[in-house]
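See below for the structure under consideration.
One protein chain omitted, others in place.
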Amino acid sequence: MTDWGTHLRTMRANAPLVQNITNFVAMNVMANVMLAAGASPAMVHDAGEAGEFAGIAQALTLNIGTLSPDWLRGMEAAAQVAHDRGSPWVLDPVAVGATAMRRDAGARLLALKPSVIRGNASEILALAGTAAAGKGADAADSVDAAEGAARDLARLTGGVVAVTGAQDFVTDGARAFRVGNGHPMMPRITVMGCSLTGIVAAFAVGQDTLRATVGALAYYGLAGERAGVQAQGPGSFQVAFLDALHALTPEDVSAGAQVMQA
Amino acid sequence: MTDWGTHLRTMRANAPLVQNITNFVAMNVMANVMLAAGASPAMVHDAGEAGEFAGIAQALTLNIGTLSPDWLRGMEAAAQVAHDRGSPWVLDPVAVGATAMRRDAGARLLALKPSVIRGNASEILALAGTAAAGKGADAADSVDAAEGAARDLARLTGGVVAVTGAQDFVTDGARAFRVGNGHPMMPRITVMGCSLTGIVAAFAVGQDTLRATVGALAYYGLAGERAGVQAQGPGSFQVAFLDALHALTPEDVSAGAQVMQA
Partner (left out) sequence: MTDWGTHLRTMRANAPLVQNITNFVAMNVMANVMLAAGASPAMVHDAGEAGEFAGIAQALTLNIGTLSPDWLRGMEAAAQVAHDRGSPWVLDPVAVGATAMRRDAGARLLALKPSVIRGNASEILALAGTAAAGKGADAADSVDAAEGAARDLARLTGGVVAVTGAQDFVTDGARAFRVGNGHPMMPRITVMGCSLTGIVAAFAVGQDTLRATVGALAYYGLAGERAGVQAQGPGSFQVAFLDALHALTPEDVSAGAQVMQA
């Protein structure tokens, strides 16, 4: 039996500095999620310093949620440095199928070989379509429907792809896992996925990318389960979720992880 | 007796996709408020995609709280599309009287005929002044003092104007209502008004604009009343407020709405 809690233990020992170029909605919550988990987030986005800072940080996340051309320049500069240094970087392709600007950004960032892509099923389908033929994606696809696209993207980038939803699917193109942890309240709260992207990046530092991603998803979903027990609604859920991210131990994760090989 | 809860029921059945070009302070809370209520928010602001996205969204909100020329370009592009498609769009003229840049932006956005304008009394007075003679406004006007300006603006735009405060005033230039729901803690928490603007837009989709706006204000104020019972201060108020937005039913709104014709 795999000890999935070990990835949380290693992440906390590393306490990695993670640079995040993310959207305006996610900034504060993502930083608090990462601090509660034990990582060290930094939001540095401008093209005038994003690449320089990527030379200091141990990992990088890019999120196109509130995209603009200026921010895309900073993202490309930072991803190039992360790619060249071999530090892990995670792409969060928010609503990548929705507009021409997003499809173009998705294709450009994909070319910089993200170590991990984390998105919902529609985003993974759209991104795979972008790579192949520039297509968009429907809004509400199931995780199952995106498994083929996830494997294709993983083979294309040489990295890991995580499709998150009620049950998550994680693959490096060859191996694959399903993660069943989580709570139905999570989609009713904004930037839960964006914040998870930061957790995945922190876990990826110095660890096997595929297994660390699975460990990150199990930990995050377990915190959601624990919060769900205490919450009266989406307000109290957010409070209890941060408390749970902070309180959960590696042993809790090992005991509670619902992971299957796929 | 009017069944004001019916507007919440219809909004939840629609679960409308609402595009918001709002200020940096409001982004996260506004998204969570709209999700808790049952709507689907999206923050898409750049001029390179804001108009395209407005062709997908069912409603639009514009908020000039942290204005810049780049963002104003995105706002104008999106409002033009919403106007041309006939989808509802709501203007939130934050501090419109404070600087020349804001007065100019207010006048430009007013020309695009917002379906609803939601502001405090000083903002509505300033915006009406902008339209007439470029004047600013005092900082702390009462809702009563802005009723004439609200009627004038409504006739000018052909839309609805909501002046919010201790007691709200809503008019389409001919008919008018007062809404008495709310709690004294609400002004001590930032972006409560900005977030309400998103709720108004969600309610306006597929419903009579005037009555839907009144229904949205009653629902929002009732959530504040419920939160006020539980809160120890502005921190716990915010938590309880999101929980209340999620928990309130159409029947609760019908029973608790304090609405009078004016």
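A and B are the chain letters, set down in written order, and residue numbers restart from 1 in every chain.
Basically, a residue touches a chain if its C-beta (ideal position, glycine included) is under 8 Å from a C-beta of that chain, and two chains touch if they have at least 3 such contacts.
These figures come from a predicted structure and were not determined experimentally.
Set against the missing chain, the residues A:Ala31, A:Leu67, A:Ala162 or A:Ile199 yield one that touches it, A:Ala31.
If you put the hidden chain back, the residue from B:Val33, B:Leu60, B:Val116 or B:Val191 that touches it is B:Val191. Listed here are the chain B residues that touch the chain not shown: 23-29, 65-69, 95, 98-102, 188-191, 232-236, 238-239.
Interface with the hidden chain, as seen from chain A, comprises residues 24, 27-28, 31-32, 35-36, 41-46, 48-49, 52-53, 56, 70, 238-247.
The criterion applied here is as follows: only the chains that are shown with their structure count from here on.
Each chain gets a centre from the mean of its Cα atoms; for chain A and chain B, those two points are 33 Å apart.
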